[in-house]
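To keep things clear, I will list the structure first and then write my remarks on it.
One protein chain is absent from this view; the other protein chains keep their places.
Each chain gets a letter, A, B and C, in the order it is written, and its residues are counted from 1.
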Amino acid sequence: MTTVAAKPATMAQAFGRALRDAMAADPSVHVLGEDVGTLGGVFRVTDGLAKEFGDARCTDTPLAEAGILGTAVGMAMYGLRPVVEMQFDAFAYPGFEQLISHVAKMRNRTRGAMPMPLTVRVPYGGGIGGVEHHSDSSEAYYMATPGLHVVTPATVADAYGMMRAAIASDDPVVVLEPKRLYWSKDSWNPEHPTDVEPIGRAVVRRPGSSATLITYGPSVPVCMEAAEAARAEGWDLEVVDLRSLVPFDDETVSASVRRTGRAVVVHESGGFGGPGGEIAARVTERCFHHLEAPVLRVAGFDIPYPPPMLERHHLPGVDRILDAVARLQWEAGS
Amino acid sequence: MTTVAAKPATMAQAFGRALRDAMAADPSVHVLGEDVGTLGGVFRVTDGLAKEFGDARCTDTPLAEAGILGTAVGMAMYGLRPVVEMQFDAFAYPGFEQLISHVAKMRNRTRGAMPMPLTVRVPYGGGIGGVEHHSDSSEAYYMATPGLHVVTPATVADAYGMMRAAIASDDPVVVLEPKRLYWSKDSWNPEHPTDVEPIGRAVVRRPGSSATLITYGPSVPVCMEAAEAARAEGWDLEVVDLRSLVPFDDETVSASVRRTGRAVVVHESGGFGGPGGEIAARVTERCFHHLEAPVLRVAGFDIPYPPPMLERHHLPGVDRILDAVARLQWEAGS
Amino acid sequence: MTVMEQRDAYRPTPPPAWQPRTDPAPLLPDAEPFRVLGTDAAAKADARLLHQLYAEVVRGRRYNAQATALTKQGRLAVYPSSTGQEACEVAAALVLEERDWLFPSYRDTLAAVARGLDPVQALTLLRGDWHTGYDPREHRVAPLCTPLATQLPHAVGLAHAARLKGDDVVALAMVGDGGTSEGDFHEALNFAAVWQAPVVFLVQNNGFAISVPLAKQTAAPSLAHKAVGYGMPGRLVDGNDAAAVHEVLAEAVRHAREGGGPTLVEAITYRMEAHTNADDATRYRVDAEVDAWRDHDPILLLERELTERGLLDEEGIRAVRDDAEKMAADLRERMNQDPVLDPMDLFRDVYAEQTTQLREQAAQLRAELDAEADGADR
Partner (left out) sequence: MTVMEQRDAYRPTPPPAWQPRTDPAPLLPDAEPFRVLGTDAAAKADARLLHQLYAEVVRGRRYNAQATALTKQGRLAVYPSSTGQEACEVAAALVLEERDWLFPSYRDTLAAVARGLDPVQALTLLRGDWHTGYDPREHRVAPLCTPLATQLPHAVGLAHAARLKGDDVVALAMVGDGGTSEGDFHEALNFAAVWQAPVVFLVQNNGFAISVPLAKQTAAPSLAHKAVGYGMPGRLVDGNDAAAVHEVLAEAVRHAREGGGPTLVEAITYRMEAHTNADDATRYRVDAEVDAWRDHDPILLLERELTERGLLDEEGIRAVRDDAEKMAADLRERMNQDPVLDPMDLFRDVYAEQTTQLREQAAQLRAELDAEADGADR
């Protein structure tokens, strides 16, 4: 979204700006987590918040993820809107009981009396040279937990908009922040931030006619690159950025696949039991007679996330995506 | 598996017998968990073990699931084969960090130096009138975690065989024990238990030609019933019991679907992000040109597990399965 | 390496960061559990309060008996009785102001009822027609919590939030001896102490976690001794002495209200019945142990005290019992009515707004139900 006054900003800055604006707009928004205060977060997303709003609004907690989520549940019970940071994907696991058994279910358990307007920020994914436990793609766990919304932006503007929407939501939203896009820059005007769209709509990032790449988060730029490269092979690829994994925008995705007749789901999370299975299955259920080939998946391998020096072999890249496109049973050529 | 001396036994008894035989055969097998000793477990699966093998081999632990899994990791590091019980599905969640970050990854992290021959017993699923947090189907979480094997029996004989195979495995195995089949009985001879098959093979429980029901665990008997009922509608349904979710037996499943040309995946776990997506997607990838209709899914709804008085509306039953079969685009009739 | 050059600067001192932060002595519990009834301290106890505690404890016992009976009649899916622990349940409820919050565990329906909750609503979870059967905001009673110790950080967060808003609210959170072993117990107490949140943690040490006795649960001198590790006071109290529990909790609530931060209270009591109606306690404990506690029954202690001081006579006892019977009869009658169920409720309140996916699924169930009804009509 380029406007006249647009200046380049990083995705990390856009997240931070969204937190700031949400805190300024609503005194019930509280940020808490490890190192979010004085340090401004290990990715500097919360930089400046403690200074502007004080320790009580942006709080360095003791080092305990279940405690962070659990106390946030209590704060939400009292009407606050906590935004918690899990420092890295794998360090959210100690909090899974609170997340699954309380955050996700509280509204339902209490027949709506106790909503959980809670935002859980999870820096996720690899490609940053992190040592073990710092690069997990944990979206499958969140997707399999009814009661949670799960979103993940791929652009600087979406980072802002989704974070605002997540905080504004009366339901718990897991915001998966693609670590390797934190420093991606885009012309984006923080003085006139994009309108905050409600959660749940996918978007066609690149129209095309030959096949659809269905993707999200850190894999969106890779797919855009693949679509560019595919032109040389004579394929005009459409790229759909899901943006929201829960709820899922069946309409946009199915419309695209019905148009193109072929689809590849791309994500860096492990393939087996990963998001791609769900996506491929529901696209097939809805578009079966429009499909020229089975919906294929390009995903991370079904292995523990590899060490930094080997991660490039694990992550879906342009070549692997094009290989999959080539397997989409093109009658004529390639 | 009926033999001459066969007597009816429950699935709970078969699990218990497997534990007993494994402990008798191998002094490195240790059972630990909440109430597994003196009480014999809340489902009585471990009944008698503490008496026969002593407290040190069958240990009542303090009440802390991460502690149970974490100390079991240490015991496995020292060469023991711990079998841990998570009392109910939802009470395994506090241990997820240990499970995901250590149990599943230790072999890989240490290049094979430290295998994790650890069995995690998880009573799972609903249909027993349990109050909240006692009926979760958590298999999606385990399936999405590379490094774990995930098995679930549907018969008394398999309960025995799989538990023995799980304990014998040099890798961590999550044994999902279908709670509502604990008291299911079968003629089965504990004096001549079935051979212990290696983990990973599906089995055709009922041959058929019209369509394949792909299922596992607590949904197997429901699918068998549905297949019986389907005869009246003129459908001859094949029922495949997956038995092992990880590794997945693509061969058996694909062979069946290629033969029948139609398939429905049935499980009581929530549909969205549940096992069915993965299964449907991989079947479609492999059998696309044999499919007359998209692979459909019959699953629990995408909601927190309902209270006892409403659970029958949530659980996939015969009618819902037959409805799905009817939607498999039969050209002629039904 | 500039160490050699620095050598002259060296003075043998303790590490710079070290200042003993607090004196641990006042945080440690007394060696013996605090008691009131049958001791000299009883003379100072307020007669009205004693009588109120008595009436509520008798009602509580009757409530437990009635709920257990309802399981036998198939009217409840399950009931974890607090028989023998009524003093703790009642004191926890009475010690709070209206504006305060109670965080009960799954065993504490009685505390919720003593706080004013409709018993039928309090039993909804255990009857099985829904999960939490009441609006937690109405009586400021959090949902009965089954995943052990997970309610403790909720109490801390709520109390902390109230304090940040400048509201005078104390949270009292209940947990069992077994629950103290969970990581959430640790994290909650630590957050509470660091934040100086107005929370009181009440551990009912009833000797068992299902079948597991305390000795397999902890090697600590007492559970109250855990407090010092968080920098909060630990208090030990006779959990069957309602007056003592009330006094210790009242003190802790006052302390919290005045900004003094959290307290950990361990109440020593005993679970007189099995873990739930589904449990077989003979597998792990002998009758003699149970019998030893009959002499120390919370009703007995109060009745003795009140009668000896002439504050209660046979007539007074009868009046209290009659009141309890009335409550029980009312409960029985109302629980004998089948709850009104709507299967479509499955899809309510999963989210503020139904997702497309849930709308589709709701439509599917609706169609199934209609077909069923059609079938039934025919």
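Note that a residue touches a chain if its C-beta (ideal position, glycine included) is under 8 Å from a C-beta of that chain, and two chains touch if they have at least 3 such contacts.
Just so we're clear, the structure is a prediction, and the values are computed from it rather than from any experiment.
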Hidden partner chain, touching residue among B:T10, B:T46 or B:T71: B:T71
Residue among C:I317, C:L341 or C:L369 touching the omitted chain: C:I317
Residue among C:D108, C:D129, C:D279 or C:D297 that touches the chain left out of view: C:D297
Touching residue (missing chain; options B:Q13, B:T38, B:Q98 or B:S269): B:Q98
Touching residues (missing chain, whole complex) on chain C: 1, 3-4, 6-7, 9-18, 20-24, 27-28, 31-33, 35, 37-39, 58, 61-62, 181-187, 190, 193-194, 196, 205, 207, 214, 216-222, 225-232, 238-240, 261, 268-270, 292-297, 299-301, 303-304, 307, 317, 321
Hidden partner interface residues of chain B, rising order: 30, 56, 61-62, 64, 66-67, 69-80, 82, 94, 97-98, 101-102, 105-115, 146-147, 149, 169-171, 200, 246-248, 250-251
Positions on chain A contacted by the hidden chain, ascending: 34-35, 37-40, 42, 60-64, 66-67, 90-91, 93-94, 129-134, 271-272, 301-304, 306-310, 313-314, 319-320, 323
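Here is the rule we use: only the chains that are shown with their structure count from here on.
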For chain A paired with chain C, centre-to-centre distance based on mean C-alpha positions, whole Å: 39
CA centroid of chain A to CA centroid of chain B, Å: 31
Distance between chain centroids, defined by C-alpha means - chain B, chain C (Å): 35
Multi-chain contact residues (two or more partners), chain B: 66, 90, 93-94, 132-133, 272, 302-304
Per-residue overlap in chain C, given as positions that touch at least 2 other chains: 130-131, 147, 183-184, 350, 355, 357
